[in-house]
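Every protein chain but one is kept in place in this view of the complex.
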Amino acid sequence: MKLLDLSGLSVSFNTLRGPVEVLKDVSFDVMPGEVVGVVGESGSGKSVTSLAIMGLLGHSGKITSGNIALSGTDLTTLSGEELRALRGPEMAMIFQEPGTSLNPVQRVGDQIVEAMTEHAFCPPAEARRRAVELMDRVGIPAPDLRARDYPHQLSGGMKQRIMIAIALACRPKLLIADEPTTALDVTIQAQILNLILDLKDEFGMGVMLITHDMGVVAQIADRVVVMYGGQVVERSEGDALFTRSAHPYSRLLLRSIPSASQRQDDLPIIKGTMPAAGRFPDGCRFHERCPMAMEACALSVPPLTETGPAHFARCFRTEAIDELEALA
Amino acid sequence: MTLETAKTDTLTAPAPRRGFSDFQIRFLRSRNAMIGSIIVALVAIVALLAPWITPHDPTKVSIMATWLPPGGDHLLGTDALGRDVLSRLIMGARVSLTVALSVLAITMTFGTILGMVAAWYRGHVDNVLMRFVDIIFAFPELIIAIIVAAAMGPGTFTVIVALALVWWPGIARMARALVLSLREEPFVEAGIACGTPTWRIMWRHLLPNIVSPMIVRASLGVGMIIMAEATMSFLGIGVQEPYPTWGGMIRDGLPNLRTDPHLALSASVALGITMIGFNLLGDGLRDVLDPKSRGR
Amino acid sequence: ADLRVNIAADPSMIDPITYSELIAGQVISNMYESFTAIDADGQVIPALAESWEPLEGNLGFRFKLREGVKFHSGREFTAEDVKFSFEELLRPGNKAGLNAPYLDVVVGADAMKDGSADTLSGVTVVDDYTVEVAFTRPDVLFPIYPIYLFDSGIVEEAGPEWYNKVSAGTGAFKFENWSRGQKVELAAHADYWGGAPATDGVEFVVIPSPETAMAMFETGDLDVMVVDGPSMRRVLGNPELKERAITAARAQVRYLAMNSDLYEPFKDKRVREAVCRSLDQDAMIAGLYSGAAKPLYGQVTEGVAGYNPDLPKIEYDPEKAKALLAEAGYPNGDGLPPIKLSTTEPNKNQHLYFASQLQEILNMPVDVELVERGTHLKSINSGQTPFFAWGWSAGYPDGLYFLSQLWYSDSPYNRGWKNAEFDALIDKASMTADNKERYAIYHEAEGMLMDDWGTCPLPVSTLMATVRDGVSGVAIQPFGLVPFADVTIAE
Amino acid sequence: MLHYATRRLLGLTLVWAVALIVTFFAVRAVPGDPIMVMLSDHAGDAVLEARLRADYGLDRPLPVQFLAYIGDVLNGTFGLSYRYVGSTVIDVIRDGMTITPLLALSALFIAVPLGLFFGVFAAVRAGSWADTGIILLLVTFISIPSFALAALLVWILSLKLALLPVAGWGSPAQLVLPVTVLVVGPMAVIARLTRTYMLEVLDRDFVRTARAKGVRENRVIWRHALGNTMVPIVTSIGLIFGGLLSGAFVVETVFNIPGLGRIAIDSVLARDYPVTMSIVLLFTVFYSLINLCVDLIYAWLDPRIRSDEASA
């Protein structure tokens, strides 16, 4: 059974000047023991998607349509208390900005412990021991000492690792990791990714991994979802994204990666910028920046069409995608 | 595209906004702010127009028409000297609000500034300012009031000065407490890093983040100050007769609460409504000033 | 059972030496006595002195003391105690209060006060029950001064600080306990010469708020409630309470002082008359006092010796007032300089009434000014306040008290009207031992004051108390003191 | 930390010394003087006045009086009261010194939890009718003068229902009404402030993190959100405690409680300098200690306020 199944998820935020639709018709799924990478333009709605799954959109965000099924239960129909019981053991989230996401007046150790004791995951003494162990596993030196620190005493990367420890504390079935390693150096990043893989293998944890780091995607994602402008523009197997991506945005994105293994004098960039949520052009949301756009792209929204085995793309011109190299 | 060449792009400053500003929209959507501001506006209008809208002369003594119950010619009855309670209430709005708002304006300004300065600089500045606060605090309000009155003679101005003197330390400590945590926030550091002078850090970073609780605190103060004025005039150092004040009316009416409840009650209700207005407005403004507010 | 009665504040003291304020007086007067006492009608009656006669040239008195009087300590009261009491009142450093000035006329008082003498030479103990007091000048009222006499053995018995711990009087009650700020408890003095009181004791409960007192009375927490200020209206408005109310005329004069030294127009008698005629005492009694007051047409009140019931009524007459003012050169108030009518907060309403009347009838530019009490008193007593109304309670039950203190030129309390003829009459009265003759002089002097419109007399509020069911024998003296010796409580 | 506390305490002695001087002269700046009050209607009798002035040592030059007062403070009696003849100040205020703090503390212990509860309740429902309703209720509580509330409570509970004694001091039953009256205002103030402070943090990311952990909503609110507003709340509580101490006088008058507040006002009115000065001094000590505690608690409540940097 699917661990997580999003279908047709749309989310809008109430702003002063009316609602702004931030997510439109987002669908993908995560199987147990699978890592699904989510990549996409900054501001394309990756974090909002994960918050919507967690039921933490806050008072101004609203799911306007669609379903979120976690192990078969539709989360959008659950009460607050029922959702709460799921958060932690069933699904957990690593937030993007550790700097503001930790309680500034609580010791970091206690914040990890709390994640466990609140679900009676284990007795408090055991939780304490486990918290230190978790801190050790995410690579924090002298964890027993550091557990007594407050967030402001930790470096950015340490805070991020505390967030990770919190999310992993109850061995969640679904882990939503929103850029979990941005503040980590590559060695620790590797350590964390390995830890996630361990948990995935041991307990069948499913992972929704939001990241910008294509290396990370390449390394651990079984499948990939590419988002642009609040929509899923492409869905594929992990490697397929790198070898035969079917959407121009994805292709252009991949070219922009700066490499550590050779010196580049220029980074290819996608011209233009993504419009603000709610200001998307009609038709394909990418067409204004797309080198292979045609008239039709501006007129109607391309559907997510299957272009290969388990491979979907939202583009009218998937067949012609290889022309892109020539155009760009 | 570079920063320099970007200038050549057709870049213009954002067009001036048309229609309502964010503030106005949020204000109009905040129930508390709307109800509150309507009440406050009504009270303020009454206070402003007082001399022209009183049905009777508020100072006119009619010894043969004392203690009249509400009704008839005197809608809210008359007091111990046969003066029309409604007229006095209307007139009293003027003096009471003047006192309350002046004291608030002074104490909020000074208290907030001093509190912020103390919390910002900490160390000696903080120590000296806060010990000063300790001392002023320790003096019962009345003693300070009496001393001020001794120095300046009784009257409305004295009341304002005395109450301001007593009130600022509380405000200062509150502002200080709020800023103490706030000054450690990274965005304050960001302000320093981009060279913002201290006063502007206070003005642009600290103040907007403490202004909501301060407004709420101020709205709480309205009633307290009006009542404090009554206590002062009880000692003969308050607002001088024949000007009516609400506090004075409550004070004068209280001993007769059982026989002539309309006296204390009418002023209490007026004060209560005003306080409700100010407090709803205070809470409403809080909501309005919060960019993340629920906007209801 | 103990009789529970309210007092408005904690007494400042419970001893007769430092005694200096009215509330303490209520407590102390139940424990201590003087040569004479006052009955419920304000009449002077013998108490510790059975009789007295003037010495030669009215320069003193010989007192025959009551025999068989026992102090609270059980010791008997003798002439030695009189001498001791006087000496203690004069001894420097004893912080003697209001009773000490009565002794100023006694021979040797000055020497005692400045410490040059250790005993009071003017007091001679003739025998155990006879004592002579010699004066430096005549003072015919000396026997009625409320100088409390106390036990000469007390220092020996209770130490030099006895006055906070025990009582040393002869009164019907003796001191038992004082919980500061809460209550003073007195116990019955079984050996009281007038017979043991019918109650076990008196509990003076300190209740500053009249509202609270009223509530406590209603719940039966008070047996006797002294009613004051706003509560009067409440009592009078409630038939049940009104029925229980006991009232008495107050031994107090009230007056509107017009100091001609400080306000030019007051020099003119017609202006003063115009002011007085603008005030309506009847309306004031009805409107300001809810009826619980009596009009006053002179400067000696009912219940005080020398009261003249035949003084003409001062008619409220706005037309005449206006005419008088015009006659005096201020038609329609034109030309009157502005003036402040000063008072303290509790008397505010009256003054507002005066001011409004004067503004309306005379078009006088008058404003009410509220002043702190201590400051106000000092200012009026040093003759610096031009225009104010105040009251003056009698220290002893004789009209001379009011006339000499308020309107005698050399009095420290002169209220701004001075008249040599009047002064001469007062001098004469203080040397006139014969009551009738003296009262005649009072009447003459009082008439002089009133004819000259030296002041406007004002209504005097009634004294009032209410009692619980089953409490009887409560009476109020014109001085506001409620003697509890005769009060009984039915169980 | 310890060294900060001791430094502050040392600073406080300085404050007290200043307060001692300021009170001495300030109290004397109050118009009227004790002798005038004693003389009352007899003010103006120069002879009597001079004698009393000498008896009370008020004829000496101010510096001499000041030194004498310092002596009295140091020997612990605080001198002799002017109003209560022959009593030392300490005797006069001894009972009040325990009564008023007891009243204030009892009120605080009730007002704080209630205030926090209502404030949090309103904050969580900000913008709803429940919120507006609570604000209205609280503001009503604040705007009822304590005299009036006391009268109302006495009328209902004591006179009509005869449940509680009208006034007095000594039995627990006598504590109920005054404490209730004392509680209402501060409770409402705390609630109103708590609501705002809470709203400042409820939308912060770490609250969302707590929710994401599956922390029970109650704990999210009370522990995480409220925990981050404790610095201003504790400050307000400190201020309110101070206010309760000096504001107790109304309640003490109405309910006939021989507390410090009433003594203070009495002594001001009677110009009983030694008592007034001692009470002011006592309040200074109270206040400064409360504020010291509050300042010390700050660092404990919010670790960011601590100075973490080792000196270079």
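Assorted remarks:
As written, the chain order gives the labels A, B, C and D, with residue 1 at the start of each chain.
Just so it is clear, a contact is a pair of C-beta atoms (placed from the backbone, for glycine too) under 8 Å apart; a residue touches a chain by one contact, two chains touch by 3 or more.
As a convention for this text, contacts and distances are computed from a predicted model.
Chosen from "Peptide/nickel transport system ATP-binding protein", "Arginine N-succinyltransferase", "Acyl-CoA dehydrogenase" or "Monosaccharide ABC transporter membrane protein, CUT2 family", the protein name that UniProt gives for the omitted chain reads "Peptide/nickel transport system ATP-binding protein". Set against the missing chain, the residues A:Ile269, A:Ala298 or A:Leu327 yield one that touches it, A:Ile269.
Although one chain is not drawn, the whole complex shows that of A:Leu56, A:Val233 or A:Leu252 it is A:Leu252 that touches it. Within the complete assembly, A:Leu197 is the residue of A:Met31, A:Leu197 or A:Val301 that touches the hidden chain.
Although one chain is not drawn, the whole complex shows that of A:Asp5, A:Asp25 or A:Glu41 it is A:Glu41 that touches it.
Where chain A meets the missing chain, the touching residues are 13, 15, 39-48, 96-100, 137, 139-142, 145, 148-149, 153-158, 160-161, 178-179, 182-191, 193-195, 197-198, 212-222, 238-240, 242-243, 252-254, 256-261, 263-264, 266-270, 273-276, 279. Chain B meets the missing chain through residues 1-4, 6-7, 9, 11-14, 17, 22, 185-198, 200, 204-205, 208-209, 289, 291-292.
Note that only the chains that are shown with their structure count from here on.
Relative to chain A, the chain whose mean Cα position lies farthest away is C. If each chain is reduced to the centroid of its CA atoms, chain C and chain D end up 39 Å from each other.
In chain C, the positions touching at least two other chains are 211, 372-373. Shared interface positions of chain A, i.e. residues touching 2 or more other chains, are given as 152.
Taken pair by pair, the chains that touch are A-B, A-D, B-C, B-D, C-D.
Chain D makes touch with chain A in their complex at residues 203-206, 208-217, 219, 224, 227-228, 230, 301-304, 308.
By the touch rule above, chain C contacts chain B in their complex via residues 210-211, 214, 229-231, 233-234, 237, 280, 283-284, 286-288, 344-345, 348-349, 352-353, 355-357, 368-373, 376.
By the touch rule above, chain C contacts chain D in their complex via residues 9-10, 12-13, 15, 18, 20-21, 92-98, 100-101, 104, 113, 161, 163-164, 179-182, 205-209, 211-212, 215-216, 218-219, 221, 372-375, 377-378, 381-382, 392-393, 412-413.
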